[in-house]
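Below: one structure, written as structure tokens.
Removed from the display is one protein chain of the complex; every other protein chain stays in position.
For reference, chains read A and B in written order, and residue numbers begin at 1 within each chain.
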């Protein structure tokens, strides 16, 4: 079954408001397309240094309350740095407290700013140690890492391979830190897209059976002639580029971004109609002895078929978890055909 | 001497027609620009499961008949899968029968869906074993692999290096399976181009002295206002992108695609004229003591010169194998100058 991570939403776990857990609460109780597949209570960069302790307490406090009803997965982001042991010490403590006091409501932890493979192994040990210490089964608490340093990209193949036999679950791109490390520049106001690095991320994640998640898009708003508006096209363009190359989900900084990413990483009605139809016709042709047929101008064979099957597998996974989303987007007949069609395999990660 | 592989044409080796070897026959007897440099009788994805046995028989039957007069190389595509041993067993059998019964007419076999380096080593052993078994010299039957899984791209450097001292001959891109593996999507109807992966393929092939071949283009036809037409620009754009980055040849699914790829991977008359002219002028300047000169606004030195020499080396190889093609495309005088000009080296692979 396809594991859903269309959206990875970070929520600062403590902010200087009357309710310091305001964003955490709203993330954990969001509904419909505003509900992220993965929510990351953020104890790291989204939270100011003076609020870190409160951010950890808020997370430990809110997870038992809202976790059981939250429809997605919960993955707090802790502090870490390949370059600075004091960050790692705090990260180890945060992992220990999260697992010890809220381990029943966690799917895993997100560790940022990892360096080379040996550094990821350190993070993996910290999670394993907390798991043992607090009596959880081996591998029950996952680890996802943010790939945002030159060292992590240099070792990407080796890091991903750690996931072949361990708790490593996701590779999440962190383009803002990454651009700073490389000294990249937003020369015309737009940060580099790192297209080649994203292809590698998607490839290595798939090769090791991991999820791949795209980076945040920080240009949330634009202003024109005195009016500030939500930058819907900018984010949608980025998420579309990511979806095209098999990135499984996108980072969200805002409920509107979550709505957009949940929708873009879900096949459109047109895509589903097209692909279900081609599967049906290809299965028929194969039964008559043809291995390759031209359908609507396209040469279709086993390989093409697998792409259509991916579309259907994704829709089935969403339908299982969020039937209201498939009901909202597709005609009932089409969903039925997607449920009925014979798939040779169950889609890619 | 430059080894030609401008076109890699797959032909389903059995189809449900009166003559089930129809496409095989037409590929093996094609003439002029319709004749592919490499023909791959396809026993794999282009042939339906129920026709596989007949596809193998057709190949074994037709190669002795048409092979001797076929002007290019013959590379049947067999079944294989890094993920499924039953496919590998069938592949090993098919390799054994092809080498045993038609080995005199084969240049090698094409193995698809390889995984990591160890899987390519398995394929290599299968060919070596068949070769020994049937009394062929070591290395006389080549191996080319289709790079179409995340694992193969993850191990691409290591796979290519197998070619430094073995029968491995070509790396062929398989974007359709690859897109399915990564979960990529044709969001606007167009599959991702995988530009970064193609650069790596071209690089690793050159580093190990292998040929690099681009992937198939399946959008064969378009329809507009009720008329269906061959999608000539779509394929030409893809082949041009491939040729630009040093991919040696392109995959063809159709005789019209073969015509186009044979032509695009052949320097234009304008390119040949320009590059022969610059070589002549640079050789003169060097004799007078200049290492770098400005010719037509371009700073030309030893490195630039090598690019011009590649153009000439490719034309010479085509002229040797298909003089009718060079006669068709270039002025006789220009071909003479290309034959006469002094090259310091014999071009890239």
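Operating definition for what follows: a contact is a pair of C-beta atoms (placed from the backbone, for glycine too) under 8 Å apart; a residue touches a chain by one contact, two chains touch by 3 or more.
Because the structure is a prediction, the values reported are computed rather than measured.
Only one of the listed residues, A:180, A:287 or A:327, touches the absent chain: A:180. Across B:207, B:269 or B:327, the single residue that touches the chain missing here is B:207. Here one chain is not drawn; of B:137, B:165, B:288 or B:333, the residue touching it is B:288.
Checked against the hidden chain, the listed residues A:41, A:216, A:246 or A:291 yield one contact partner: A:216.
For chain A, the residues touching the absent chain in the complete assembly are 12, 15-16, 45-51, 148-151, 153-154, 174, 176-177, 179-187, 191-192, 194-197, 199, 216, 218-223, 228, 231, 253.
Interface residues of chain B facing the missing partner chain: 157, 160, 195-196, 199-200, 202-208, 240, 243-246, 248, 267, 271, 285-286, 288-292, 294, 296-304, 306-307, 309-311, 314, 347-349.
We adopt the following convention: only the chains that are shown with their structure count from here on.
To fit its Cα atoms onto chain B, chain A must turn through 120 degrees, a value rounded to the nearest 5. The distance from the centre of chain A to the centre of chain B, each centre being the mean of the chain's C-alpha atoms, comes to 37 Å.
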